[in-house]
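The complex appears here without one of its protein chains, the remainder shown in place.
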Amino acid sequence: MKFWIGVALAVALAAGLALSGTNEYFFYAGYVVLQFVVLATAWNILGGYAGYVNFGTAAFFGIGAYTAVVLFKAAGAPLGVQILAAACASGLLGFGTGLLTLRLRGIFFSIATVAVIFIMQTAIVNWRYVGGATGVQLLRPPAMPPFDSYTRMLFVVMAIMAVAGVCIARYIEVSWIGRGLRAIRDSEEAAECSGVPTLKLKLFACTVSGALMGAAGAPLPMYMSFLEPASSFDLNYSVSALAMPMIGGTSHWLGPVIGAILLGSVQQIVTVTISNEINVLVVGVLLVVFVVAAPDGVLGLLRRLKWFRRSSG
Amino acid sequence: MVPPLLRITGVSKHFGGFAALSEVSLEVAPGERFGLIGPNGSGKTTLINCVSGALRNESGSIEFDGAEISRLPAYQRTRRGIARSFQIPRPFKSMSVLENLVVPLEYVAHRRTLHTADTWEEAMAILRQMRMAEKADSPSNLLSQVELRKLELARAMAARPRLLISDEAMAGLAGNEVDEVLEILLELNRAGITIIMIEHIMHAVMRFSQRVICLDAGRIICEGAPAEIVKNLEVQKAYLGA
Partner (left out) sequence: MLFGILVGCFYAAVSVGLSVAFGLLDVPHVAHPALMVLGSYCTYLLGRYGWDPIVAGIALMPLFFLLGVAIYRFYYETFEKRGSDAGVRGLAFFFGLAFIVEVGLILVFGVDQRMVEADYIGKSLSLGGYRIPWRLLVAFGVALLLTAGLTLYLSRTFTGRAIKAVAQDEPALRLMGVNPVRIKQWAFGIATAVTALAGAMLIIVGPVEPSLDRVYIGRTFCVVVLAGLGSMTGTLFAGLILGVSESIVLTLFGASWAPAVAFGLLLVVLGIRPQGLFGR
């Protein structure tokens, strides 16, 4: 019950902010942080719960963005349809990648996800309809009332997506699916011998994860008013989506949220005040530091201080 | 004549050039207490892996309850009624002892159709049977050796099997602990479960089994009642060297 109150509050807060007189820049930055909440939450469904490390977040994200662009260019599709289609496309990509490699050891899956990034990016670069390597410019439709600007509207859309993503992750986590995934992570062999259909569950997690990542990518073209392969398939998405749950904590849905807000905000600050390269360095260093020193992330530390109980929360 | 619960015919398994199993054939009757012995590296665990589905046999057939299962994935074999414990215990370390049992209960025995509360109750009942009820909420990565072994058996039991394969469940345990595990296995058998026991502890195998098979270098070298096996020269040679 507490959870749903929190959800309602979060959505109300987002909408309220969007309708208030807050500085426009807040929404530019806020959109990015919320986007990372979705990406980190999506990553954690397969990476944290099941223990299969996806390096290819950028591919699922980028394909989501490009699916949205194709639908917009071809049929002027509204944002809602774009998001749905993007989720389907990236979900399919997740399913395909999983089918190919989830039977094998974890590292082969991880390398395959890197392969997917390159293959997808190369395919897009060679596709003239979406502008190839130079990319494509887009004209945003006018902002829908009651929002003053399109960016504010996208902020709320992303907030709803973040909430939806967290709800999905939470449901998986506390249900029998989550238990099966955890069994797979703890000992896949024992899980299989306990009747857990390991391949099916992994495929499910991979597909859902991919779909969410694609959905997160769908509003990107509208957010930036343009889209090009180099930045939409940027490996930074992959590293961040991996680092955020590692930093926040991978065993609970709150972990990716904390990690995304913390690291996302740090990234915004560093990119603006110092440089983009230092930003990537910071992400890399934080990832290594947490993986080595604090493997259970912020939530793990809080748990040790007894400030956080592991509940079905 | 009652048809065998498990029938293995001509099963072979190679790893590269190494023949782990060569044309192994055996039958286990329903309700039987079956002992499998053999020196290290003789193929006992490989055979069990082929039966449970962790490995695929290259040739031969494995029939369970009359149906061919050698092409089935492991989880489906578990759902048909084959459960095993692991030689080196593999608990689900992030879960409590009780939750370890809920996994097979949900995925095999009930397929999520029962109320959650009932599933946890059933898990408690199994723990009581294993004399481990007080450890229900302990994290499973903090158990002693004998508790880990019992958890392995408990988890196998939670899959409600018809055939339970116990892979060296007593290895390294002290005398009274061995007796405890043996007593549990005998109790389970009295309740109707067919049990294949792989063990090195001879007196346990002798007390437990109705029939014993000895493997060496991937082949069956002897089969019969426990008393005969012990006297068999081939068996002695296998264990002590030529």
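Here the chain labels run A and B in written order, and each chain numbers its own residues starting at 1.
The rule is short, and it goes like this: a contact is a pair of C-beta atoms (placed from the backbone, for glycine too) under 8 Å apart; a residue touches a chain by one contact, two chains touch by 3 or more.
Quick caveat, the model's predicted, so the values are computed rather than measured.
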item	value
Touching the absent chain when the full complex is considered, from A:122, A:149 or A:225	A:122
From A:87, A:243 or A:299, residue that would touch the chain that is not displayed	A:243
Contact residue for the chain not shown (choose from A:160, A:199 or A:235)	A:235
For chain A, the residues touching the chain missing from this view	47, 51, 53, 55, 100-101, 104, 106-108, 110-112, 114-116, 118-119, 122-123, 125-126, 133, 186, 235, 239, 242-243, 246, 277-278, 280-281, 283-285, 287-288, 291-292, 295
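The rule is simple: only the chains that are shown with their structure count from here on.
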item	value
Centroid distance [mean C-alpha coordinates] between chain B and chain A, Å	43
Chain A to chain B touching residues, read off their complex	176, 179-180, 182-183, 185-187, 189-199, 251
Of all residues in chain B, those that touch chain A in their complex	52-54, 73-76, 78-79, 83-84, 86, 90-95, 99, 102-104, 106-108, 112, 155-156, 158-159
